[in-house]
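For this view, one protein chain was removed and the others were kept in their places.
By letter and in written order, the chains are A and B; residue numbering begins at 1 in each of them.
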Amino acid sequence: MSTKEFRIPTKARTEFVDITAELLDHLRDIGATSGLLTVFVPHTTAGVTINENADPDVTSDISGYLDKLIPRDSGFAHAEGNSDSHIKSSLFSPSLTLIVEGGTLRLGTWQAVYLAEFDGPRTRQVWVKYVEG
Amino acid sequence: MSTKEFRIPTKARTEFVDITAELLDHLRDIGATSGLLTVFVPHTTAGVTINENADPDVTSDISGYLDKLIPRDSGFAHAEGNSDSHIKSSLFSPSLTLIVEGGTLRLGTWQAVYLAEFDGPRTRQVWVKYVEG
Partner (left out) sequence: MSTKEFRIPTKARTEFVDITAELLDHLRDIGATSGLLTVFVPHTTAGVTINENADPDVTSDISGYLDKLIPRDSGFAHAEGNSDSHIKSSLFSPSLTLIVEGGTLRLGTWQAVYLAEFDGPRTRQVWVKYVEG
(Lines give C-alpha, C1' and ligand atoms only; values in the text may rest on other atoms or scores of the structure.)
Protein backbone atom coordinates (compact mmCIF):
# COMPACT_ATOMS: atom_id res chain seq x y z
CA MET A 1 0.00 0.00 0.00
CA SER A 2 1.45 3.39 -0.96
CA THR A 3 2.37 5.95 1.68
CA LYS A 4 -0.35 8.42 2.68
CA GLU A 5 0.68 11.99 3.46
CA PHE A 6 -1.19 14.29 5.81
CA ARG A 7 -0.58 17.99 6.42
CA ILE A 8 -1.21 19.08 10.01
CA PRO A 9 -1.09 22.75 11.01
CA THR A 10 0.15 23.52 14.53
CA LYS A 11 -0.59 26.67 16.53
CA ALA A 12 2.06 26.90 19.27
CA ARG A 13 5.78 26.25 19.78
CA THR A 14 5.01 23.09 21.81
CA GLU A 15 1.70 21.39 21.06
CA PHE A 16 0.17 17.91 20.89
CA VAL A 17 -2.27 17.51 17.98
CA ASP A 18 -4.58 14.48 18.10
CA ILE A 19 -4.33 12.74 14.69
CA THR A 20 -6.19 9.52 15.61
CA ALA A 21 -9.27 10.34 13.48
CA GLU A 22 -7.10 10.89 10.38
CA LEU A 23 -5.43 7.49 10.88
CA LEU A 24 -8.79 5.71 11.35
CA ASP A 25 -10.22 7.38 8.22
CA HIS A 26 -7.19 6.29 6.21
CA LEU A 27 -7.50 2.66 7.31
CA ARG A 28 -11.16 2.71 6.25
CA ASP A 29 -10.31 4.33 2.90
CA ILE A 30 -7.76 1.68 1.96
CA GLY A 31 -9.82 -1.25 3.25
CA ALA A 32 -7.15 -2.33 5.73
CA THR A 33 -7.81 -5.60 7.55
CA SER A 34 -4.94 -6.82 9.75
CA GLY A 35 -1.34 -5.66 9.91
CA LEU A 36 0.97 -2.89 11.11
CA LEU A 37 0.68 0.86 10.58
CA THR A 38 3.83 2.96 10.83
CA VAL A 39 3.25 6.66 11.51
CA PHE A 40 6.29 8.76 10.58
CA VAL A 41 7.03 12.47 10.95
CA PRO A 42 9.63 13.66 8.38
CA HIS A 43 10.91 16.41 10.69
CA THR A 44 13.75 16.75 13.21
CA THR A 45 11.95 19.11 15.62
CA ALA A 46 8.69 17.15 15.99
CA GLY A 47 7.71 13.61 16.93
CA VAL A 48 4.80 11.21 17.18
CA THR A 49 3.51 9.80 20.45
CA ILE A 50 0.58 8.25 22.26
CA ASN A 51 -1.02 9.63 25.39
CA GLU A 52 -4.30 10.31 27.15
CA ASN A 53 -7.05 12.20 25.32
CA ALA A 54 -9.62 12.40 28.14
CA ASP A 55 -8.15 15.25 30.22
CA PRO A 56 -6.38 18.03 28.27
CA ASP A 57 -4.32 18.73 31.43
CA VAL A 58 -2.29 15.60 30.61
CA THR A 59 -0.77 16.87 27.35
CA SER A 60 -0.28 20.37 28.79
CA ASP A 61 1.49 18.86 31.84
CA ILE A 62 3.73 16.87 29.47
CA SER A 63 4.66 19.82 27.26
CA GLY A 64 5.10 22.16 30.24
CA TYR A 65 7.41 19.77 32.07
CA LEU A 66 9.43 19.04 28.92
CA ASP A 67 10.06 22.77 28.54
CA LYS A 68 11.36 22.85 32.14
CA LEU A 69 13.52 19.73 31.67
CA ILE A 70 15.02 20.93 28.37
CA PRO A 71 14.76 24.74 28.32
CA ARG A 72 15.11 26.53 25.00
CA ASP A 73 17.87 28.73 26.39
CA SER A 74 20.40 26.14 27.63
CA GLY A 75 23.54 27.59 26.03
CA PHE A 76 23.29 25.51 22.87
CA ALA A 77 25.67 26.02 19.91
CA HIS A 78 23.21 25.42 17.02
CA ALA A 79 22.58 28.87 15.53
CA GLU A 80 18.87 28.36 14.82
CA GLY A 81 18.14 28.41 18.58
CA ASN A 82 15.98 25.26 18.53
CA SER A 83 18.33 22.57 19.84
CA ASP A 84 15.82 21.86 22.62
CA SER A 85 13.30 20.92 19.90
CA HIS A 86 15.81 18.56 18.28
CA ILE A 87 16.43 16.84 21.63
CA LYS A 88 12.69 16.42 22.30
CA SER A 89 12.22 15.01 18.78
CA SER A 90 14.81 12.26 19.41
CA LEU A 91 13.41 11.49 22.89
CA PHE A 92 9.83 11.13 21.57
CA SER A 93 10.90 9.53 18.24
CA PRO A 94 9.57 10.49 14.80
CA SER A 95 8.25 6.93 14.24
CA LEU A 96 5.50 4.90 15.90
CA THR A 97 4.21 1.48 14.84
CA LEU A 98 0.60 0.56 15.64
CA ILE A 99 -1.41 -2.67 15.47
CA VAL A 100 -4.29 -2.93 12.95
CA GLU A 101 -6.93 -5.59 13.52
CA GLY A 102 -10.50 -5.93 12.25
CA GLY A 103 -9.88 -3.02 9.87
CA THR A 104 -9.10 -0.52 12.60
CA LEU A 105 -6.42 0.61 15.07
CA ARG A 106 -6.10 -1.39 18.25
CA LEU A 107 -5.68 1.30 20.90
CA GLY A 108 -6.30 1.33 24.64
CA THR A 109 -9.39 3.05 26.04
CA TRP A 110 -7.56 6.29 26.89
CA GLN A 111 -5.01 6.30 24.08
CA ALA A 112 -4.85 8.83 21.26
CA VAL A 113 -2.06 9.30 18.69
CA TYR A 114 -0.47 12.75 18.73
CA LEU A 115 1.76 14.72 16.43
CA ALA A 116 4.15 16.26 18.98
CA GLU A 117 5.14 19.73 17.82
CA PHE A 118 8.32 21.07 19.47
CA ASP A 119 9.15 24.06 17.22
CA GLY A 120 5.87 25.45 15.91
CA PRO A 121 3.72 26.95 14.78
CA ARG A 122 4.19 25.35 11.35
CA THR A 123 2.43 23.08 8.89
CA ARG A 124 3.82 19.60 9.54
CA GLN A 125 3.71 16.45 7.47
CA VAL A 126 2.73 13.03 8.80
CA TRP A 127 3.42 9.97 6.62
CA VAL A 128 1.56 6.73 7.17
CA LYS A 129 2.36 3.28 5.76
CA TYR A 130 0.23 0.15 6.19
CA VAL A 131 1.67 -3.35 5.79
CA GLU A 132 -0.68 -6.34 5.84
CA GLY A 133 0.05 -9.48 7.80
CA MET B 1 -1.70 -13.44 12.39
CA SER B 2 -4.19 -12.25 15.00
CA THR B 3 -3.09 -10.12 17.94
CA LYS B 4 -2.08 -11.97 21.09
CA GLU B 5 -2.98 -10.40 24.44
CA PHE B 6 -1.06 -10.94 27.66
CA ARG B 7 -2.00 -9.82 31.15
CA ILE B 8 0.98 -8.82 33.30
CA PRO B 9 0.56 -8.00 37.00
CA THR B 10 2.93 -5.37 38.42
CA LYS B 11 3.88 -4.97 42.08
CA ALA B 12 5.22 -1.43 42.50
CA ARG B 13 4.54 2.10 41.24
CA THR B 14 7.64 1.97 39.01
CA GLU B 15 8.77 -1.48 37.91
CA PHE B 16 10.35 -3.23 34.93
CA VAL B 17 8.82 -6.67 34.28
CA ASP B 18 10.78 -8.97 31.94
CA ILE B 19 8.32 -10.29 29.31
CA THR B 20 10.89 -11.89 26.95
CA ALA B 21 9.87 -15.48 27.78
CA GLU B 22 6.20 -14.72 26.98
CA LEU B 23 7.19 -13.30 23.58
CA LEU B 24 9.41 -16.31 22.75
CA ASP B 25 6.64 -18.74 23.76
CA HIS B 26 4.17 -16.92 21.54
CA LEU B 27 6.48 -17.05 18.50
CA ARG B 28 6.85 -20.82 19.02
CA ASP B 29 3.09 -21.27 19.45
CA ILE B 30 2.23 -19.56 16.16
CA GLY B 31 5.09 -21.17 14.21
CA ALA B 32 6.65 -17.81 13.31
CA THR B 33 9.57 -17.94 10.90
CA SER B 34 10.86 -14.53 9.75
CA GLY B 35 9.31 -11.08 10.11
CA LEU B 36 8.60 -8.27 12.55
CA LEU B 37 6.97 -8.42 15.97
CA THR B 38 5.34 -5.29 17.35
CA VAL B 39 4.89 -5.22 21.13
CA PHE B 40 2.28 -2.67 22.20
CA VAL B 41 1.07 -1.53 25.63
CA PRO B 42 -2.50 -0.11 25.48
CA HIS B 43 -1.88 2.22 28.43
CA THR B 44 -0.83 5.86 28.84
CA THR B 45 1.11 5.42 32.10
CA ALA B 46 3.26 2.44 31.05
CA GLY B 47 5.65 1.63 28.21
CA VAL B 48 7.72 -1.11 26.64
CA THR B 49 11.50 -1.05 26.48
CA ILE B 50 14.67 -3.11 26.15
CA ASN B 51 17.48 -3.16 28.66
CA GLU B 52 19.97 -5.38 30.47
CA ASN B 53 18.72 -8.47 32.34
CA ALA B 54 22.05 -9.62 33.84
CA ASP B 55 22.36 -7.19 36.78
CA PRO B 56 19.08 -6.14 38.48
CA ASP B 57 20.85 -2.92 39.56
CA VAL B 58 20.47 -1.68 35.97
CA THR B 59 16.66 -1.53 35.95
CA SER B 60 16.54 -0.20 39.52
CA ASP B 61 19.06 2.53 38.57
CA ILE B 62 16.87 3.42 35.58
CA SER B 63 13.61 3.60 37.54
CA GLY B 64 15.25 5.43 40.46
CA TYR B 65 16.82 8.07 38.24
CA LEU B 66 13.59 8.56 36.25
CA ASP B 67 11.78 9.30 39.50
CA LYS B 68 14.43 11.95 40.30
CA LEU B 69 14.30 13.47 36.79
CA ILE B 70 10.48 13.58 36.68
CA PRO B 71 9.23 13.64 40.30
CA ARG B 72 5.62 12.76 40.99
CA ASP B 73 5.08 16.02 42.86
CA SER B 74 6.12 18.61 40.23
CA GLY B 75 3.12 20.92 40.50
CA PHE B 76 1.16 19.22 37.72
CA ALA B 77 -2.45 20.21 36.87
CA HIS B 78 -3.88 16.75 36.01
CA ALA B 79 -6.08 15.85 38.98
CA GLU B 80 -5.21 12.15 39.09
CA GLY B 81 -1.69 13.02 40.32
CA ASN B 82 0.11 10.79 37.82
CA SER B 83 1.31 13.22 35.16
CA ASP B 84 4.87 12.02 35.81
CA SER B 85 3.72 8.54 34.69
CA HIS B 86 2.21 9.96 31.50
CA ILE B 87 5.48 11.75 30.68
CA LYS B 88 7.55 8.60 31.26
CA SER B 89 5.13 6.61 29.07
CA SER B 90 5.68 8.98 26.13
CA LEU B 91 9.47 9.07 26.66
CA PHE B 92 9.74 5.25 26.73
CA SER B 93 7.02 4.72 24.06
CA PRO B 94 4.17 2.19 24.29
CA SER B 95 5.37 0.46 21.07
CA LEU B 96 8.50 -1.52 20.21
CA THR B 97 9.20 -3.42 16.99
CA LEU B 98 11.50 -6.45 17.12
CA ILE B 99 13.16 -8.62 14.47
CA VAL B 100 12.10 -12.28 14.14
CA GLU B 101 14.45 -14.69 12.36
CA GLY B 102 14.72 -18.49 12.43
CA GLY B 103 11.46 -18.65 14.40
CA THR B 104 12.72 -16.59 17.33
CA LEU B 105 13.51 -13.06 18.49
CA ARG B 106 16.83 -11.63 17.43
CA LEU B 107 18.08 -9.94 20.60
CA GLY B 108 21.55 -8.97 21.78
CA THR B 109 23.29 -11.06 24.46
CA TRP B 110 22.27 -8.80 27.34
CA GLN B 111 18.91 -7.62 26.02
CA ALA B 112 15.55 -8.41 27.58
CA VAL B 113 12.16 -6.89 26.72
CA TYR B 114 10.44 -5.14 29.63
CA LEU B 115 6.98 -3.89 30.36
CA ALA B 116 7.80 -0.55 32.00
CA GLU B 117 5.27 0.18 34.73
CA PHE B 118 5.09 3.85 35.77
CA ASP B 119 1.85 3.94 37.77
CA GLY B 120 1.43 0.53 39.43
CA PRO B 121 0.70 -1.75 40.96
CA ARG B 122 -1.92 -2.85 38.42
CA THR B 123 -2.64 -5.65 35.97
CA ARG B 124 -1.40 -4.42 32.61
CA GLN B 125 -2.08 -5.63 29.09
CA VAL B 126 0.56 -6.28 26.46
CA TRP B 127 -0.56 -6.79 22.84
CA VAL B 128 1.70 -8.54 20.35
CA LYS B 129 1.36 -8.67 16.56
CA TYR B 130 3.57 -10.69 14.18
CA VAL B 131 3.88 -9.85 10.49
CA GLU B 132 5.77 -12.22 8.21
CA GLY B 133 8.29 -11.00 5.65
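The criterion applied here is as follows: a residue touches a chain if its C-beta (ideal position, glycine included) is under 8 Å from a C-beta of that chain, and two chains touch if they have at least 3 such contacts.
Since the model is a prediction, treat every value here as computed from it, not as a measurement.
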item	value
Candidate in contact with the missing chain, chosen from B:Leu27, B:Ala46, B:Ile62 or B:Leu115	B:Ile62
Residues from chain A at the interface with the omitted partner, ascending	1-3, 35-36, 38, 40-44, 69-70, 74, 76-80, 83, 86-87, 89-91, 93-95, 97, 125, 127, 129-133
Residues of chain B (touch criterion as defined above) contacting the omitted chain	34-36, 49-52, 55, 57-58, 60-62, 65-66, 69, 91-93, 96-99, 101, 106-111, 116, 131-133
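One rule holds for everything that comes next: only the chains that are shown with their structure count from here on.
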item	value
Whole-Å separation of chain centres (CA-atom averages), chain A against chain B	20
